[in-house]
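Every protein chain of the complex appears in place save one, which is left out.
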Amino acid sequence: MTDTASRELPLQEIDEVIIRFAGDSGDGMQLTGDQFTSISAALGNDLSTLPEFPAEIRAPQGTLAGVSAFQVRISDFDITTPGDAPTVLVAMNPAALKAQLHNLAQGGALILNTDAFNDRNLEKAGYASNPLDDGTLDDYRSYPVPMSQITRDAVAEHGVKPRDAERSKNFFALGLISWMYTRPVEPTLEFINTKFRGREQVINANTAAFKAGYNFGETAEIFEAHYEVKPAPLAPGEYTNVNGNTALAWGCVVAGQLARLPVFLGSYPITPASDILHEMSLKKNFGVRTFQAEDEIAAAASAVGAAFGGALAFTSTSGPGLALKGETLSLAVSLELPMVVLDIQRGGPSTGLPTKPEQADLMMAMYGRHSESPLPVVAPRSPADCFDIAIEASRIALKYRTPVIVLSDGYLANSSEPWLLPDVDELPDIGVEFATEFNGTNEDGDGIFLPYLRDPDTLARPWAIPGTPGLMHRVGGIEKEDGTGNISYEPENHQLMIDLRQAKVDGVDVPDVEVAGDAHADLVILGWGSTWGAIDAAAGRLREDGFEVAHVHLRHLNPLPADLGEVLRRYRAVVCPEMNKGQLCDLVRAKYLIDVEHIGKIDGVPFTTGEVTSAVRKRLEELAGS
Amino acid sequence: MTDTASRELPLQEIDEVIIRFAGDSGDGMQLTGDQFTSISAALGNDLSTLPEFPAEIRAPQGTLAGVSAFQVRISDFDITTPGDAPTVLVAMNPAALKAQLHNLAQGGALILNTDAFNDRNLEKAGYASNPLDDGTLDDYRSYPVPMSQITRDAVAEHGVKPRDAERSKNFFALGLISWMYTRPVEPTLEFINTKFRGREQVINANTAAFKAGYNFGETAEIFEAHYEVKPAPLAPGEYTNVNGNTALAWGCVVAGQLARLPVFLGSYPITPASDILHEMSLKKNFGVRTFQAEDEIAAAASAVGAAFGGALAFTSTSGPGLALKGETLSLAVSLELPMVVLDIQRGGPSTGLPTKPEQADLMMAMYGRHSESPLPVVAPRSPADCFDIAIEASRIALKYRTPVIVLSDGYLANSSEPWLLPDVDELPDIGVEFATEFNGTNEDGDGIFLPYLRDPDTLARPWAIPGTPGLMHRVGGIEKEDGTGNISYEPENHQLMIDLRQAKVDGVDVPDVEVAGDAHADLVILGWGSTWGAIDAAAGRLREDGFEVAHVHLRHLNPLPADLGEVLRRYRAVVCPEMNKGQLCDLVRAKYLIDVEHIGKIDGVPFTTGEVTSAVRKRLEELAGS
Amino acid sequence: MTDTSITPTTQPGDWASDQEVRWCPGCGDYSILTAMRMLMPSLGTEPHNTVFVSGIGCAARFPYYMNSYGVHGIHGRAPAIATGLAMARPDLDVWVIGGDGDMLSIGGNHLIHALRRNVKIKVLLFNNQIYGLTKGQFSPTSEIGKVTKSSPMGSLDAPFNPLAVALGAEASFVARTHDMDRQHMMDTFRRAHEHDGAAFVEVFQNCNVFNDGAFEGITKKQNRDANLIPLAHGEPIRFGADGEFGVIDESGCARVVHTADVSTDELLTHDETKHDPSTAFMLARLARGPFEPTPIGVFRAVRRSEYAMASTRQLAAAQEKQGTADIAQLLRSRGTWYV
Partner (left out) sequence: MTDTSITPTTQPGDWASDQEVRWCPGCGDYSILTAMRMLMPSLGTEPHNTVFVSGIGCAARFPYYMNSYGVHGIHGRAPAIATGLAMARPDLDVWVIGGDGDMLSIGGNHLIHALRRNVKIKVLLFNNQIYGLTKGQFSPTSEIGKVTKSSPMGSLDAPFNPLAVALGAEASFVARTHDMDRQHMMDTFRRAHEHDGAAFVEVFQNCNVFNDGAFEGITKKQNRDANLIPLAHGEPIRFGADGEFGVIDESGCARVVHTADVSTDELLTHDETKHDPSTAFMLARLARGPFEPTPIGVFRAVRRSEYAMASTRQLAAAQEKQGTADIAQLLRSRGTWYV
């Protein structure tokens, strides 16, 4: 076995492939997908991945509920989504086939572990007859492979118990796919050696299975060709592969460095946000303190306390948790302390669809607090952008002394893309000064500290942390007198403070709108958050089809860019795809009285490029016709 | 002393008077105001009252913080507000004068307890010199009365300790004012007898003080006249005087009767909502169970439990509490169980101004839950309307099986007005049927119960309560399959359920808009909630001044009346006074793209008629000029 | 302890819903479910008069699998939901099921308040010392130093002793059982059911995926003799294969002794009906964790006024005094006048 295939099969060059590995939760599909991604990344492909976890912790083996999948798209051009429909589906058992087949592109390739298609498994998957031979698969190119058997045979010599032998079959699949797409072998062999270090038998078994898979492709006469996806013209530089949650966690850690502040995270585990807590817990060497609180309220409250103490404070959660934090965030608004709230949106209402993404917490982020409690809201648009958004949110929080909400979602959280590492020295300095001196005088002319005396530019109040001699002061949620911060029930003062808090948020420095695509088109697609990839790809397709289309993607949702209204008014139509019932639409409509049209979808599945394309195309055609 | 005055003072007939009683918290001003209100009600005046409590429980005597006041407006015509500025201020001490003088109408009458204007009290109130003789009061008609002294003298014969004697001085003031406005004496004497039954000495002292006050008016030569306010042309019938919280509590109690369901209230005390809990706790004979929960979340959760059990369930709170209930309400949305949430809005953000009203929880009521969690929202427009709105909210909740939010506020809560008692037999039947039978069949043709099979008209699901044989089922917050209610992660089903929940709320039967005033005016004032009185009065004034103006007041905020957009579009200008930063404005703007103009105010004090009048007049003049 | 007067009208199978059970294979929750389904017919209740209420977590999926009424609520709030239900419907048999995270972390407050109020709900806390559903973070019952996803260097949080929390919160019925002993579970759940008030039962439950073997030190067959102390009302507390160990009171603290070293009347006699909870507390604190001798059984079972019925009595008294509902009278209660 060598790096290049030997059987005289044609090597076809293709520009992209979308592979979905699907199997039982115990089958190691995530590992398989990850490793395939790594090799492809190293080959210079552009790529994008999306794992799909079962909703149950560990549903009974072989059932639909237990299917775990991993989709990876690799290409020789610039891509922004993991692809609408896989062109290759690897199905390790009948349940995986049943659960995933509908996703497969028409005419797509099916690689099936035929050994798993026994009566018991078919029944568990709810197949009345065997799809391998009842015509179910007629519309696809099927490649039946007795993976379990070959794997068992391959690893037999390594003394692995028959029961354990099959556990290597994911490496068989990886070997086979590696052969199909001409991936090098060494990186995976190395990976196996590192990953299972110290467990010789496992290393040997997995290595044998992997090689068996590779060789099977080369020798079994069932494949007509194998393929090559050339490197994409990515900007040169050093890349890593991150998903959104990791990037967000790193962004928080790094923000602390850029602000020269200790980082505090108060959090309560919740899908799909827990990994942020996990990841940040691993960064104690950065001075990051994580606190697993008793609930989301305590998590937010602890962040308020840490912020009062001078930390860069975060709290991470998902929708149900953000709903619980509302009262505490209203306190943070009133105290005017910096902190960042990370909301990884998931399907709702209530417990909803915890493992599925949605973009329906925008209104809650804006208004989910009593009275007028304005705060800035930002949203990342891609996994890698999560890193930048964490720093941007921290910058705003620190500069304006305000809680800031970041709206990511379960799709960004788990999907990953190559990320061109930033130049560390180019990262912004987001540090602010603590107050250390008196900033006012009393009637007697003595120096005093006025905790609510504002910076005239930012309207931020001074941040004087405990331990600072002379600046002792009290903050609280009862309305405060402007300047002194003392309790005040005066009507004029309340109006003033309400207005000031609003003006401060309205005045946050937000960059102007960037219009992507055809600035002079008739139609602009307005988007925010994780729909960026699908919208960008759709706009690309539409342009290929001869349409003109502009794309405005908001990273700042409150305040909105100052020129947004003006920009949107240039277009005859503004359409806004959102995974909700029209929340950004309503914000923009209320503010600018512009007839933003909603393209809605709220079924727990991210927009596909196709969905956006066809919805927008329809509208473009109407415009052209009118 | 008789019912009619004897000294030959002129009796002037006036159409209204606005009196504000102000004194130390311990001075009994609320009692005095209440009793004056009662007598006036019995005389047939229209009236409206507004108490003003100190923010502190019991601030040090004689201080500004300790001032308690009660404003009552009586008239011989129809009124809707307690009046902008009192025309008579009764000030029992310097602090009361200092705190309240700025409210008094130019040239208004000041009745002052001169005995209290000693150095100590002046200092406590922050007066450098004595306002009685330093010119401060030059713009008013002052009537200095040594109330403490006369009261002490009057009660001396009843063996009251000198220290206690002064405690009757509020009855002196009441006597004096009763004389001034020719109120009958007997009702108050009776009141004293009932109120202090069994405490002879107190009865005697208060009676003596009251008579002394009355006689003082008659005999002391300091008043130029006394006045009479004739009955107002109120609809004939039986009236009572209620404030909003009492009316709301009674509405909830009565709703239970109208639905033939036991009433459950889960609540946690909070200003200004606590009195609802207090009042409902007194109605155990109506089968009303009240539960003082450990917090607002438990209060809401207990209501969910009670609703599942078949009760008409309520939970009452104010802003901070509603913020805490968001996650639980999202569960209620998902479970599709009837319940009513009473939010008595107060000043915020955070603890804010707990005793002051605001209308800034509207957005939170709409959107303060994660994901798409739509629910109906209604708001009363006057104290008495609170009764009707409680029944209307219950009706919607029961008919559509949904949580409903009622938005009252601290102003409605405490102010009161005469309420023409409804004919009990005319109250609506809001009962609904529990499910008791199977409503579907399984594949085998056996009857089964489908907890999420909807009524095709209302989209309500069946309400089958525990104890019903055969209808056992489980409900939960994870997305449910349409019909069966079983857990479902299916994308299509999620979209369907999201759409159904929204459609159900959108389909709530809401009456069409009623346009008050000049339907064909150029301008319409759009309002909701407690601003009704001020807007109605302002529209009246503007009409008197020759302007045409229409008024649309919304009691249903979600869904909005079906014809609202159409109605509003008829006007050249739509203005919306709200005690917030434009929340209804934004809802209407987003929905109809109509340029609703905000008239904002958020200083803890309700709109005065004058404020609304002048803001609207300005706009009317612009329109006329344009 | 078995009430033989009841003739079952249902079979265990009648209590199984049509929903597929979806816990991980091997999870301790299965055996608890089986115990519950087997117990139910003998309680004299019917599926339609029974409600299981839960929060969120693996344990909290329980209601879906019982063919009764059920509410799968939100995280932590089950005791509060159940309180409202039990108050509105004192006629029902209300069970609350949740995990250690659900009822001791986010829901700790609702739990302790429900217990002090003594509202008639039967609370079963499935303690697996881990967050199962969110895939393995430490919980409020995890031991110090536990390495989990959210505590990679070991948890710093001292754990709660659930029974001590319950006793500190005035619980009138407190018991413990474990998922490896079906009969003991059934006996304990039955006692909880029979208790007229709030009952709290800690069930040691194995999460074989994220915290396997947490209770092996006491529940494994070979460890039971040495480490499981069965409590029996009215009996001196002794354990061991041949009763060679016993428990004594040492100035208010419980201590394990060799029975050979003390006289029998020095041994603590278990009295679950003691009104003062201190002895029960002492027993709850005997073990510092499920790795040393640990009592199971009913620690405390005392009578005090049940909340929902007390509330019903107030309604009745009010009707007695104020008369039954009369809307017209209510509206006139603050005085009226005619125009």
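Per-chain residue numbering starts at 1, and chain names A, B and C are given in the order in which the chains are listed.
Heads up, the rule we're going with is that contacts are C-beta pairs under 8 Å (C-beta built on N, C-alpha and C of every residue); 3 or more make two chains touch, one makes a residue touch a chain.
Because the structure is a prediction, the values reported are computed rather than measured.
One chain is not displayed; in the complete assembly it touches the shown chains A, B, C. From the options A:31, A:453 or A:487, the residue with contact to the unseen chain in the full assembly is A:487. Here one chain is not drawn; of A:126, A:159 or A:237, the residue touching it is A:237. Checked against the full complex, the one of A:25, A:178 or A:257 touching the unshown chain is A:257.
Contact with the chain not shown here comes from a single listed residue; of B:147, B:176, B:263 or B:277, that residue is B:277. The set of chain A residues touching the chain not shown comprises 38, 41-42, 44, 231, 234-242, 246, 250, 253-254, 257, 262, 264, 266, 283-289, 291, 293-295, 297-298, 301-311, 313, 327-328, 331, 335, 420-422, 424, 427, 465-478, 486-487.
Residue-level contact of chain B with the missing chain is found at 56-61, 63, 65, 268-271, 274, 277-278, 281-282, 284, 290, 292, 294-296, 320, 350-351. On the side of chain C, the interface with the absent chain consists of residues 105-109, 112-113, 116-118, 140, 144, 153-154, 156-161, 164-170, 249, 251-254, 268-269, 271, 274, 276-279, 281-282, 285, 304-305, 307, 310-311, 314, 317-318, using the contact rule stated above.
The rule we apply is simple: only the chains that are shown with their structure count from here on.
Distance between chain A and chain C, defined via averaged C-alpha coordinates, is recorded as 40 Å. One simple way to say how far apart two chains are is to compare their mean CA positions; for chain B and chain C this gives 44 Å. Within chain A, contacts with two or more other chains are made by residues 320, 350-351.
Contacts with at least two other chains are made by residues 56, 72, 74 of chain C.
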